[in-house]
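Shown here: the complex without one of its protein chains, the others still in place.
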Amino acid sequence: MATRMFGMPVQRTEDERLITGKGGYLDDLGAGAYAAAFVRSPHAHARVRDIDVTGALDVEGLVAVYTHEDLSGPMAEPLPLLIPHPAILDGRTPYALAKEYVHYVGEPVVMVVARDRYVAEDAVGRIAVDYETLDPVVGIEAAARAERVVHAGMSDNVAAHLVQEVGDARAAIAAAPNRIELDLDIERSACTPMEGRGVYARWDGRDAMLRLYSSTQTASGVRAAVAAKLGLQLGQVEVVVPDVGGGFGVKIVHPWPEELMVPWAARALGHEVKWAEDRREHFTAAAHERAQRQHVTVGFDDEGRLLGLDVDILHDNGAYLPYGIIVPIVTSTQLLGPYKPGAYRVEFRSLYTTTAIVTPYRGAGRPQGVFAMERTMDAIAAHLGMDRADVRAANFIQPEEMPYDQGLLFQDGRPLIYDSGDYPASLEKIKKLVGWDDFTAYRDAARAEGRKVGIGLACYVEGTGPGPYEGGHVQVETSGKVRVATGLTTQGQGHQTALAQIVADELGVPMSDISVTTGDTRRMPYSVGTFASRGAVMSGSAVALAARRLKEKALRIAADALEADAEDLEIVDGRVQVRGTPSAGIELGTVAVLSNPLRYAFDEASKAATQFTGAADYTRPPVAADDEPGLEGTDFYSPLRSTFASGMHAVVVETDPETAEIRILRYCVVHDCGKLVNPLIVEGQVHGGVAQGVAGALYERMEYDSGGQLLNASFMDFLMPYASEVPKVEIDHLETPSPLNPLGIKGAGEAGVIPGAAVIAAAVEDAEGFAITRMPVSPSELFHLRRRFDKGGIAPLPGAYSRTGEANA
Amino acid sequence: MEFLSPATWEEALAAKSERPDAVPIMGGTDVMVEINFDRRRPPALIDLTRVPGLREWRADGDGVRLGAGVPYTGIVDALGGAAPALAAAARSVASPQIRNRGSVGGNLGGASPAGDAHPPLLATDAVVELASVGGVRRVPAREFYLGPRRTARRDDELIAAVLLPAPAGPQRFAKVGTRNAMVIAVVSFALALDARSRTVGTGIGSAGPTPLRAPGAEEFAAAEFDWEGGAPLPESAVHRFGELVAAAARPIDDVRGSAGYRRHALAVLARRALARAAADYREGGARCA
């Protein structure tokens, strides 16, 4: 057996093209395409009275101007509500171009097509839209008060309302010896990939075929949506996803208005059309996430064990609900983390506001859920004067209790049953890594020098790899080269490398002979998409299963050719050979030749497969009834339910006693995503997630004014961290295999970001001595919190809570 | 958009005289951002990159005459001794790429209250050299900033250079930003002690409609400071200095921080700057920076 690739820190095969400038991102394609630009609403809420395009008409290079009036049939109807759910009370979605009303700043109203983007923007600047402004609804409080409503025909702003309950939580809390309530608040942030959205369409009128390139996280989803909207058969639409400059969730939304308008215009004009989003558009007109208010009531015993947990969540879903209520569902279920909550009741209302839509951003509701649960754990520890790690340990689901049924329905509509995990072991590892038990001495020494330092801990469980399915197709060419395809897309996770590693092991071929295609409906039309940390679990499992099918066939054909028993054969380095007798063998490429009986030879190799060559068995047809020509395997992986990864983060921060600047001194991670396909890639995912977690805790927020204008729609004002803001990340792994899939893996893509806000809030709280209930926290905000604390407006933390490592004060 | 590309300073002045609405551009770090954001569509641009001399600096009496287009990198590399506060500010500018292109002239031209160069120019009593076809005029930085993005520069004038007096004592620059790199400061502060005139200069950035001085704080510190020995100032004096600086600020609440925080942070920066400058003064002997 050759070296096993699975588990090795293999360098990525993607990188060669990306480091030499040969990547092909959306805007690198379509040099001859017309450029699209959009007139977008400058108002958060308005009625469109009139659109006057005459000013744009003499712009040289203008090709076309479209408004909603130009659309008909399905294109004139609202966009689909992608994930329907019975809890949705009134699901509103936008139009491809605004029809009468606009509900957020940035909503597309007019499409302009021109020779190039400069010209298109000139024309955009000369189009006059007359608006009757209406009352904006900004922020959760305003939305919940419902003095103003976002959507005509609604009496309030509640898009969805869902209650899930296991046991009688309220009764359990009432009967509990201890009881705490917390009000928590998390603000908006956004995925903010370095590459914005983009669409490029080619309509071939002769073949009546549409080729659509989109910077998306789902090729098959875009294909189906665009076909439905444009009135095309699925077979008339090909969607190809080029190199994608990051997604983090925002690109799973589809079809975007622009994603429909661009192919629609390409067909109407009989000319290629492209739209590449600029940064301001991405800030205002893509999607955001995170904003929630939570009210937690918890009852617990004197050892810190949860008896009842009651959580009420208000979730800001923005102007429309195209992606349904996945985010608040995830919050309300994943909130439970590694703990047994006793009785649990969770209720959420998802609210419309006149702001950009809210759809999953890496973590997808989990950071908020973990914030609620981990703030609660810290509050319990403070209340009881217990060590914060001990409170968590008291509530852990134990390894021997796996699989553990939380009794709820998860975001995939399947039971929330944890498949595996070892939380006590993770806790031991993180305590050791960060030096939890020694911290008190460190803090005391720091305080003696006039410094303020604090430590925090946060745990999470993440449901990854939800279904319904992904497919894999593996084919061996007669050259011996292996082509692998899976339908989901990739945006930096290194799927081309990881999937090749899996196939290399399954087939016994070198990595260098394997090429992997993702997100191309021509190669794998059946697919779902890349979200919820499902790439490696779903497509990894699918290509493994497909490779196993192929291998079985290869061994069968080779057994015939070698006159051996298939069970005695193995594939080593691309050659099928008899175990123990490597000289008796046949190249996989030759097996591919033999797999396809030929009438015509076109080279030396193919001669071997023609009808007058070699001995024939006249009792059998050349291709058996239950077989097919070619050496390929296709298979699909459809899991029973999600697999649950987990982890724990610990952070040490220092806050400046005067300027309130917050500095992270240590950031430690223990991470369990089952078997690691490629530790280099997994660590990279954790690093990136941690950076986004830190960003969401300390720097990034979407700041809307009361009129619904986004005040910080640029990288100048939206403080995405540079290298100077992201601490060094220390990682330790635990590998608890998943029993649910053939490789024992769990998703890793989102993990790093999930406990960020919770763990940093805990550490700042520990440094300051008063509760942190609202994230992100900037120096300016910390300064004001200190002032309120000094004036008695915030209660000091009770007990010995801020003295980690000691049982009592 | 017209694009004027003068090859000489005379051509540039003539172009500006003919097209007072033309916007001069060197490194592009301010002007281009506004154009790309569509905040501004100037009818014409004057590209000064080909004009010789703007990227040069030379000794000028005791001090330095710094061409308006000398990139921050050049200031960091060459003027650490001749203009320590400005060099420290240049060091804190954004990123390597912006330091390579951005210049003091650009900062002065845009006159954003957050420009990093302003506080040191104010604190050190630098002079702005303005030129037009009519001749050259020298305006002290302390009289240059008139209002929000409004300066003493006339529409037909170009900024030629700044004259930086030789330091006669320690200088300090510091800023608070929620991120280190590329940040527009939440607040910034520069301090210069002048042992010859026994005066103290201050400059405040990002805490008002224009870059500001704190004259009350300057007079207070000049009176309190031990110009002979540089003895540590009493805690109360340092504190008072911070208060006076903060009182001179006119900050607003915005995305980066509240007005209250800005005043507070400014007081902290001012206290730290004064205490450290006093220490520098003692260590370096009375005069040299």
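A and B label the chains in the order they appear, each numbered from 1.
In this section, contacts are C-beta pairs under 8 Å (C-beta built on N, C-alpha and C of every residue); 3 or more make two chains touch, one makes a residue touch a chain.
Just so we're on the same page, contacts and distances are computed from a predicted model.
When the listed names "ABC transporter permease", "Sigma-70 family RNA polymerase sigma factor", "Carbon-monoxide dehydrogenase small subunit" or "Zinc-finger domain-containing protein" are checked against UniProt, the chain not shown comes out as "Carbon-monoxide dehydrogenase small subunit". Touch with the chain omitted from the figure is made, among A:V59, A:A96 or A:A767, by A:V59.
Among the residues A:M194, A:A445, A:L640 or A:L711, only A:M194 touches the chain that is left out of the figure.
For the chain left out of this panel, the touching residue among B:G27, B:P84, B:P170 or B:G205 is B:G27. For the options A:V729, A:I745 or A:V777, the residue in contact with the chain missing from this view is A:V729. Touching residues on chain B toward the chain that is not drawn are 1-3, 5, 25, 27-29, 32-33, 35-37, 45, 47, 49-50, 73, 94-98, 100-101, 180-182. Listed for chain A, the residues touching the missing chain in the whole complex are 11-12, 14-16, 18-25, 27-28, 31, 58-60, 116, 118, 192-195, 243-246, 248, 278-279, 491-494, 680-681, 683-684, 687-692, 714-716, 720, 722-724, 726, 728-729, 752.
The definition used in the following text is that only the chains that are shown with their structure count from here on.
With centres defined as mean CA coordinates, chain B is found 44 Å away from chain A. The touching residues of chain A, counted against chain B in their complex, run 121, 125, 280, 658-661, 698-699, 703, 711-712, 714, 716-717, 719, 721-725, 778-780, 783-784, 787.
On the chain B side of its complex with chain A, the touching residues are 33, 37-38, 95, 176, 178-184, 186, 254-258, 260-262, 264-265, 268-269.
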